[in-house]
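What you see is the complex with one protein chain gone and the rest in place.
Labels run A and B following the written order; every chain starts at residue 1.
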Amino acid sequence: MKTTTITVIATSALELTKVQVETISTAVKKKYDVSSVTIEKVVNPALIGGIKLTINSVEFDGTVQGKLAKIRSQLLNQL
Amino acid sequence: MDIQLTQILFQIINFSVVVGAVGFLLFKPVLKIFDERAKRIAEGEKAATKAQTAYAEIEKNRKLTEASLKKERSEIVKAAQAEALERKEAIIADAKVKAKALTTELQAQWETEKIALFKKSQTDMAEAVLSISEKVIASTLDKKNAQKLIDTELKEIIKAL
Partner (left out) sequence: MKKQQTPPAFTHSLANLVNKIDTTVHSEAVGTVMSFGDGVVKVKGLDDVQSGELIDLGKEQFGLALNLEKDSTGIVVLGDAGHLSAGTTVKRTGRILSIGAADSILGRVVDALGQAVDGKEEIHVDKYMLMEKKAPGIMPRKSVSVPMQTGIKAIDAMIPIGRGQRELIIGDRSTGKTAVALGTILNQADQDVICVYVCIGQKASSLAQTIQVLEDRGAMSYTTIVAATASSTAAEQFLAPYAGQSIAEYFLEKGKDVLIIFDDLTKHAQAYREISLLLRRPSGREAYPGDVFYLHSRLLERACRLNDENGGGSVTALPIIETQANDVSAYIPTNVISITDGQIYLEADLFNSGMKPAINVGLSVSRVGSAAQRKAMKQVAGTMKLDLAQFRELQAFAQFSSDLDDKTKAILDRGEHVNAILKQGWDAPLKMEEQVIVIYAAVKGYLDGVAIENMQKWESEYVTFMYSSYPQILESIAKEQKIIESTEEELQSAIKAFNDTHPDLVPVVEE
């Protein structure tokens, strides 16, 4: 069954530009095959930089903080 | 005087007859008694000498056994001493082995501790590097670069979608 709307939570360190919001919307529409996309914008300076998208409890973490955490866990695991 | 002479003669003859008879009768038994006494004395002497020789024998034997006992005793003491020496050496050897095992154990412990310390220093270094990079990025990211960063990350995310 096709879901017609999908909610995307976009968390970033600073305010997103209109262009960026558009890019997200089109990409999600295409990938998830939905007719409309609602974008919730959250600004969290603690993320330092980058952007994090949460779609239906699946997260895509492209933030600096997230990347540092990944580096840290991988490094410590290998040690 | 005549009568007295015959009487004396008669007495002398009587006396000699008596002496003769008594002597003849008693001489042999008395001699026998003397002989027997002499024999008994001789036997006593023999027995005494025998006893003396026997005593000398016993003395000799006693001295011999004493000597052999002394020898045995010294041998036992020697054997005990040798055993004690052996035991001492065995104990020392055992202690040496134990000491060696202890040193190898301690060495192994030191090796593992060394590796642990090494790992810890590496971990500390890694943590330090990460917090440094966090601070550096936070301070050098200005608005323009931040927007560029968001764009790049967005592209990557869309690729991963």
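FYI, a contact is a pair of C-beta atoms (placed from the backbone, for glycine too) under 8 Å apart; a residue touches a chain by one contact, two chains touch by 3 or more.
Keep in mind it's a predicted model, so treat the numbers as computed, not measured.
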Displayed chains contacting the withheld chain: A, B
Candidate in contact with the missing chain, chosen from B:T49, B:T112 or B:S131: B:T112
Residues in chain B touching the chain absent from view: 112, 115-116, 118, 121-122, 125-126, 153, 156-157, 159-161
Residues of chain A (touch criterion as defined above) contacting the omitted chain: 54, 56-62, 67, 70-71, 74-75, 78-79
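FYI, only the chains that are shown with their structure count from here on.
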Computed distance of Cα centres, chain B from chain A, in Å: 90
Chain A contact footprint on chain B (complex, rising order): 119, 122-123, 126-127, 130, 133-134, 137-138, 141, 143, 146-147, 149-151, 153-154, 156-158, 160-161
For the chain A and chain B complex, residues of the former touching the latter: 12-14, 16-17, 20, 23-24, 27-28, 31, 48-51, 53, 60, 62-65, 68, 71-72, 75-76, 79
